[in-house]
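Note that one protein chain is taken out, while the other chains of the complex remain in position.
Think of it as A and B in the order they're written, each chain with its own count starting at 1.
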Amino acid sequence: MTIVLLLSISVVVAAAVYLMLSRDLFRVVIGLTLLGAGTNLVVFAAGRFASVTPPLLETADDAAAAAAANPLVQALVLTAIVISFALLCFSLVLGARLRSAANSDDTHSLQSAEPPATDAVKPAEIKP
Amino acid sequence: MIESHISLLLVVIPLLAAPVTALLPGVRLPWLTALLVSWVCFALAIWQFALVMDGSVISYELGGWAPPWGIEYRIDIVNAFVALIVAGMAAITLPYALRSVEQEIPKHQIPLFYSMFLLCMDGLLGITLTGDIFNLFVFLEISSLSSYTLISMGRQRRALTAAYQYLIMGTIGATFLLIGIGLIYAETGTLNMADLSNRLPAVFSHHTVHTAFAFIVVGVALKLAMFPLHLWLPNAYTYAPSAITVFLAATATKVAVYVMLRVVFTVFSTGFTSDTPTDDMFLLLGVLGVLVASFYAIYQGDAKRLLAYSSVAQIGYILLGIGFASALGVTAAVVHIFNHALMKGALFMAVGALVYRIGSSHITQFSGVGRQMPWTFGALVLGGLSLIGVPGTAGFISKWYLVLAAIEQQAWLIAAVILVGSLLAVVYVWKMVEVLYFRPASDTGETYREAPLSLLVPTWLLVIANIYFGLNADLTVGAATTAVQVLGGIPQ
Partner (left out) sequence: MRDEHAAEHAGKDWLWLAVLPLILFGYLLWEISRTPLPWQFQLEWVPSLELGIDLYVDGLSAQFLLLITGIGTMVLVYASGYMAHDRQAGRFYKLLLLFMVAMIGAVSADHMLVLFLCWELTSLVSFFLVGFKYTDEQARASARTALFITMGGGLALLGGLILLSQIAGTWSLQGVIAAGAGLHDDPRLPAALTLLFIGCFTKSAQFPFHFWLPNAMTAPTPASAYLHSATMVKLGVYLLARLDPAFNELLFWEITLIAVGTITATWAAVLALRERDLKRILARSTVSALGTLVLLIGLPGESSSLAVVAFLYAHALYKAPLFFVAGSIDHATGTRSIDHLRGLRRQMPFTAAAAMIASLSMAGLPLSFGYVAKSVASVAKAESELMALAGYGLLLVNAIAVAVAAVAAIRVFWGPANQAFDQVREVSWRMVLPPLLIAIIALEFEFIPTFADPVLVDAARAISTSNSFTPSFAEPQAGTMITVAEITLLIGVLLFVFWERLHRFLERFSILERFSCAGFFDRLLKGLPRLAAWHTRLLQHGRLDSYMRVTLLAMLGIASGAWLVIEPGWPGMPGDLGGWRDQAWSLGAAAVLIMAGALAAPFMHNRMALLMSIGLVGYGSAVLFLFAGAPDVAFTQFMVETVLVVVAVTVLTRYGVPIRYTEPRVRNALIAVAAGAGTFILLLQMFSLPADLGMPLWFAEKSLPEAYGQNVVNVILVDFRALDTFGEIVVVAFSAIAAWPLLRRKRKHGSNG
């Protein structure tokens, strides 16, 4: 089953990359969300799926069993999930703002921010 | 009592002050809070630097949990030096920010602005001080989030574009970093950087370690705007509020460079990188960065954008120093981190002062203004000279070390590139000078007053620092030399 899960993580990454390469503002942000999800799964996989028992301790003797579920990785993933969630909310909103300011969903329409090279000292000579 | 908590205070004070600042009413009060916090941080950073200046290492265990289990703050001269730059630049940018921000940002957003500013500083300090690589990621996200917000506050609509582009590229970078961290953890079972450097050599031959290294390097490279991953930077610097451009240009990329130094030299060490084409990659991209970005800079119509490209070029110089992987080269890189913060800080401040009066950063609008604003112009010229690397300025010292490092390795071509880069810098600095000073004033007959003192004084402080550290390089070079020994992993 491990192998299937690894495969599904890879599919998430692939889908994320495809969406990110889109020209649509919204799809790019969604791609980023998906990439975040994929990354979190990769970090989770770094714990090697060594147990299905939650790392809960009744007594201190359960330590070895609890360690197998790799609580550290769980803590890291938890942090990473929350951080990426926060960033994505922010990017969704920023994207929305940008969309209404630029009046387009097309990232190519943002090109105007990138002025052509000019020679400021002799502006007349350059034909943009 | 305080002494043993400096590093924690450096992170906690701004972190606690940030939400408070956001809630304060008015314009002056949030500013004053931020200013106070930054000055306290600066004082603490100086103190901290003084403690580790002799090359000693202070380890601070958060929550009392010993490393590698708990998060460790490990202060040595390298990060104390970078923390000093961050806190110092914040302390000097904030007095500058008051007037500039009042003009550029709508009033109701100003408390949020200062709050985000503190948060950004905090994130950068956190990245610098932590000894735990995952904690570094967390603080990286703090600083990133706040810088996206700050950039989006620029008064042009394009600021949103810039912020969005930076957000996408920056998040990708952070994601790569996180993947790398995950992989490295999978290999070694630890997140503490000092511990990693002990455990990694045993697994250097594993594929995963190499891949992890690649992910971390690329992730950090995106953040430090390594050519050709710098694509987000020109817009971000151009459209951000002036004060933010000053702060980010002087600190954000520098902190990323610091992370690169740590990863390449402390965590992995040259024993690892010398088996990989890492050094060659740094040298190649450094050379390309210096040449191409300087070339672009020449033909920019916007002064901020011009300086932004020049930053990419200067980062190229720093990468060259890292790529040499020699004591001299890394010394040059560390010194240049500091000196570049000084010169770019001064230059962006001078341009910000022009923007304050003229309302535009487009060079054609600067016609003859240099004669009307002689102090601003003077700062621009001196900062420019430092950027070029004229002897007697800070820029010379770092370029000089870089050239020496290149010669040491018989890399004549790279030495030549460094010199050509300086020539290109002459050209783009001269462009601004010509328009500002030699062009007749605009036909509209509008005259501009000299920038207000609150803008001029910080600018000139940095200019004077540029000259001072150009004449007396003992402090910077001494610190950098010690830093290179402390970083470890570099053949002396």
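Going forward, a contact is a pair of C-beta atoms (placed from the backbone, for glycine too) under 8 Å apart; a residue touches a chain by one contact, two chains touch by 3 or more.
Just so it is clear, the model here is predicted, and its values are computed rather than measured.
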{"item": "Of B:Gly154, B:Pro234, B:Gly316 or B:Gly352, the one touching the omitted chain in the full complex", "value": "B:Pro234"}
{"item": "Residues belonging to subunit A that touch the chain removed from view", "value": "1-28, 30, 33-34, 37-38, 40-42, 44-60, 62-64, 66-79, 81-83, 85-90, 92-97, 99-100, 104-108, 110-114, 116-119, 122, 125-126, 128"}
{"item": "Touching residues on subunit B - with respect to the absent chain", "value": "11, 15, 18-19, 22, 62-63, 65, 68-71, 108-109, 112, 115-116, 119, 126, 130, 132, 134-135, 138-139, 141-142, 145-146, 148-149, 152, 164-165, 168-169, 172, 176, 183, 186-191, 203, 205-208, 210-211, 213-215, 217-218, 222, 228-229, 231-232, 234-235, 275-277, 281, 292, 295-296, 298-299, 390-392, 397, 400, 403, 407, 412, 415-416, 419-420, 422-423, 426-427, 430, 434, 437-440, 471-474, 477-478"}
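Quick note on the criterion: only the chains that are shown with their structure count from here on.
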{"item": "Of subunit A, residues touching subunit B in the complex", "value": "20, 25, 28, 32, 35-36, 39, 42-43, 45-46, 48, 73, 76, 79-80, 83, 86-87, 90-91, 94-95, 97-98, 101-102, 110, 112-115, 117-121, 123"}
{"item": "Subunit B residues touching subunit A - in the complex, by the definition given at the top", "value": "134, 137-138, 141, 144-145, 148-149, 152, 157-158, 160-165, 167-168, 171-172, 175, 178-179, 181-183, 185-186, 234-235, 239, 296, 298-302, 305, 362-364, 431, 434-435"}
